[in-house]
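Note that one protein chain is taken out, while the other chains of the complex remain in position.
Letters are used for the chains, namely A, B and C, taken in the order the chains are written, and counting of residues starts over at 1 for each.
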Amino acid sequence: MEAFGEEEFGSELPTEAVPEPGWLSDQELAATRGRVPILYVEAVPVRVDHVGHVTEVGLLLRGSATTGAISRSLVSGRVLHGERIRDALLRHLEKDLGPTAFPVLPTSTVPLAITEYFPWPGARYTDARQHAVALGYVVPVSGECQPRQDALEISWLTPAEAVSDAIIAEMDGGRGSLLRQLLHHVGALDD
Amino acid sequence: MEAFGEEEFGSELPTEAVPEPGWLSDQELAATRGRVPILYVEAVPVRVDHVGHVTEVGLLLRGSATTGAISRSLVSGRVLHGERIRDALLRHLEKDLGPTAFPVLPTSTVPLAITEYFPWPGARYTDARQHAVALGYVVPVSGECQPRQDALEISWLTPAEAVSDAIIAEMDGGRGSLLRQLLHHVGALDD
Amino acid sequence: MEAFGEEEFGSELPTEAVPEPGWLSDQELAATRGRVPILYVEAVPVRVDHVGHVTEVGLLLRGSATTGAISRSLVSGRVLHGERIRDALLRHLEKDLGPTAFPVLPTSTVPLAITEYFPWPGARYTDARQHAVALGYVVPVSGECQPRQDALEISWLTPAEAVSDAIIAEMDGGRGSLLRQLLHHVGALDD
Partner (left out) sequence: MEAFGEEEFGSELPTEAVPEPGWLSDQELAATRGRVPILYVEAVPVRVDHVGHVTEVGLLLRGSATTGAISRSLVSGRVLHGERIRDALLRHLEKDLGPTAFPVLPTSTVPLAITEYFPWPGARYTDARQHAVALGYVVPVSGECQPRQDALEISWLTPAEAVSDAIIAEMDGGRGSLLRQLLHHVGALDD
């Protein structure tokens, strides 16, 4: 089970003969991953009340095509060559939550958290494929979320439920810790 | 001309015989202002595009009842005793922008800027009435703004126009510097 | 047991006949506390390695003169009228950690956390005396800490120990949650 949501990377390629700039072949991506840290954005979709307080947290439930194992994840994905962070963030939110989620992107691209994933054991945050550095955000959504692709389901939990030990245990690569950090930052956790 | 928007403080008092908790008489407020720093919230209302980038900045044009002088200001006001920061922020946004502005409050109350106003000459930020400490935010609004009370008008400027020397010169107490800081923080300024 | 470290407020007054500006008599302070939110600074003293990573967390062990009860606390105290936030932060660090702690104050006064304490039951963060709003920081110290006054002892814990349930239970008013938030923000917690 891969930690980030781009394992079926090839299948996302446009069908045109010439791929868009930024998209890499599997081979190119593999080579690049061994050379430099790969930049990601990650977002926790939330519902907020009228004063901006987080009331619900959306976690994606993904299933592995090969092992059948289930894991919870955040919205996440790569920033492509030539792509602005804001555009990458919106693209991945739409990819994972569907076209009617109506995410409200932050006014600042300064992230609430920086997460460093390493491909070796013992690291706090791990990603078997690569060294990745992720910019972390909390993004309110006001519409209806309809997960697509390999995201089977989105479940909405209270902030306290979302950081319970049972849920955290279903998150890969240390993302449970990231989730706690982000929800703490926005004052959504009581203890 | 006062820097903050509460100079007609008495006139905002509820008409009931017993004021709500948090509201102070003019005399009580004057005494308190000499004793402790007074906590404020300040917000720059903005319009954003679909990826959260600031496209327009709303500045309030206030007129002084006594001198007729005009000044530009941000949305700002006191946090009352017993009032949450989020509630104070929404209350002042509604007071200054009207009920149909539909502000989108930030998910975190951690401000983008902290501003310290002192009542003596030579301070970077000044407020003749008091020592005030203000939590600064940038708040997207999606609806129509209809300024009330002493706010004569709201004008929408591009970020570059909003921080031009001419506009900055119309802002009291150093708020032009705060405006620059906040717009820099959200990446709205080009130079 | 009071949550903040100023319960013996009167005893801190200068011995001169005329108190310094900013200091209030007990009576004045009591009256003021019922009128407006009182501004505080709070800091977690830490030791860091050569790249700035937090290795140890300093918690103050305070004893109550009346009940003998023990509680853990952060460095905290009021911002006085006319006092800059930076000066208040340094003053309270020196008061609680002694003159040889050599704290390294942050370059920015924008806090890592904003905490709202209310004097009524059911609030997430509570302070029996007042509505307080605290600006929260993490401050490395490089020297030797010698707690003074009512602070009996400073104990240095690993970040994981500092947020263990046993330690958190010894912190008043919800500060354990604040401590978790601040340590998460600086990447000091592993889970």
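Definition applied: a residue touches a chain if its C-beta (ideal position, glycine included) is under 8 Å from a C-beta of that chain, and two chains touch if they have at least 3 such contacts.
On a predicted model such as this, the values are computed, not experimentally measured, just so you know.
> Of the residues C:Val75, C:Leu89, C:Ile114 or C:Val133, which one touches the chain left out of the display?
Of the listed residues, the one touching the omitted chain is C:Leu89.
> Check the options A:Ile70, A:Ile114 or A:Ala160 and report the residue that touches the missing chain.
A:Ile114
> So that we can see where the missing chain sits, which residues of subunit B does it touch?
For subunit B, the residues touching the absent chain are 114, 124, 168, 174, 176-177, 180-181, 184-185, 187, 189-191.
> Write the list of subunit A residues that the hidden chain touches.
Subunit A touches the chain not shown through residues 24, 28-29, 32, 34-39, 78-85, 109-114, 116, 118, 131, 133, 135.
> Can you list, in ascending order, the subunit C residues touching the missing chain?
46, 48, 50-54, 84, 86-87, 89-90, 104-110, 112, 138, 140, 185-187
Just so we're on the same page, only the chains that are shown with their structure count from here on.
> Any idea if subunit A and subunit B meet via the same residues, over half in common, or different ones?
same
> Mind naming the chain pair that shares the most C-beta pairs in contact?
By number of C-beta pairs in contact, the leading chain pair is B-C.
> Let me check something: if the centre of a chain is the mean of its CA atoms, which chain is farthest from subunit B?
A
> With chain centres taken as the means of their Cα atoms, state the distance from subunit A to subunit B in Å.
The separation of the two C-alpha centroids amounts to 35 Å.
> From the C-alpha centre of subunit B to that of subunit C, how far is it in Å?
Using C-alpha averages as centres, the distance is 29 Å.
> Can you list the residues of subunit A that touch 2 or more other chains?
185, 187
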